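Removed: one protein chain of the complex. Kept in place: all other protein chains.
What follows is chain A.
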Amino acid sequence: MTTLATRRRPAPGGSTVSRPARSGASSVGRPGFAWALPATIFFALFALVPLAAVAVLSFTSWSGLGDPEFVGLDNWKTLIADPVMLKSLWLSLLFIVLGVVTQTPLSILLGVWAAGNQRNRAVLSAIYFIPLLLSSAAISVLWRALLDPNFGIPGQLSWLFGDGNLLGTQTGAIGVLIFVGMWQFTPFHTLIYQGAAKGIPPVLYQAAAIDGAGMVRQFFSITLPQLRNTAITSIILMVVGGLTTFETVLILTNGGPGTDTTITAFYMYQQAFRSFDFGVGSAIALVLVVVATAISLVVVKVSGYDKMNSSLEGL
């Protein structure tokens, strides 16, 4: 118990070991391959095998009845010529960008605030956290009812919402989806930032205070740089989450008006489980895998996250 109690303040990123003894000849104490076996098996079973199966399916025509029929590149040709597919990719990227832009500043501010020790902080933090505890489906149904043009909020605030046709226009529908996403996921990212902000050594702030730095200066010169690795983690999660946004689109807009909120993940579902075209659905799934992987790698590379330098070095 005493060892646990003294191990306060875990460093951001989870590890303080910045340079494992890779160059050293000794492998004493390094885990063997057997340790990775269970995880590897699960990963293969639940990620690689399905991925391979989807890749095979994308070259077939299959409605779920009988055996899949091999059609070569037909599904891919269909997709390339399909304006909805291209539009869905643009929409997905738009969702990611808008999601990151709206959620990141808010969750950093809330997270840093929640890491302090103001009065009632714990109570307020708990309230912020509630949206995350609800299922996406419940949240979507809730907002759907609140945004009913005649009997919901827009009906009461007609000076602001006009005729209340929020979900019937492209800007309105995208705005609603981004807002609901923010409402739902900001608490989660706030929590991450809160943990990271608590891990920043107080000595930094004390030194800055002696040097005469005010709160704003401390925030920009100490807090933000220290949260860098956390921000990257959070943004990667937002990117993957944005790409796979699904329930909110299904329930709030059903991809509409027209195809104006048909993002790629929803389009995949529509092709596979509404139109029973599993071949095209699988091809879209593969496109998603490639796009998501590419974006994640770019973020990791550009941010220098692969180097994983500890922000506590030199302390």
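In this section, a contact is a pair of C-beta atoms (placed from the backbone, for glycine too) under 8 Å apart; a residue touches a chain by one contact, two chains touch by 3 or more; residues count from 1.
Everything that follows uses one rule, which is that contacts and distances are computed from a predicted model.
The listed choices are "NAD(P)H-flavin reductase", "Biotin-independent malonate decarboxylase gamma subunit", "Pyruvate dehydrogenase E1 component beta subunit" or "Extracellular solute-binding protein"; the UniProt protein name belonging to the chain that is not shown reads "Extracellular solute-binding protein". Taking the complete complex into account, A:63 is the one of A:63, A:135, A:156 or A:206 that touches the chain left out. When the whole complex is considered, the residue among A:136, A:221 or A:296 that touches the unshown chain is A:296. One chain is missing from the display, and on chain A it is touched by residues 15, 43, 46-51, 53-54, 57, 62-68, 141, 144-145, 147-151, 163-169, 172, 236, 240, 243-244, 253-254, 256-259, 265, 268, 270, 272-278, 281-282, 285-286, 288-289, 292-293, 296-297, 300, 305-306, 308.
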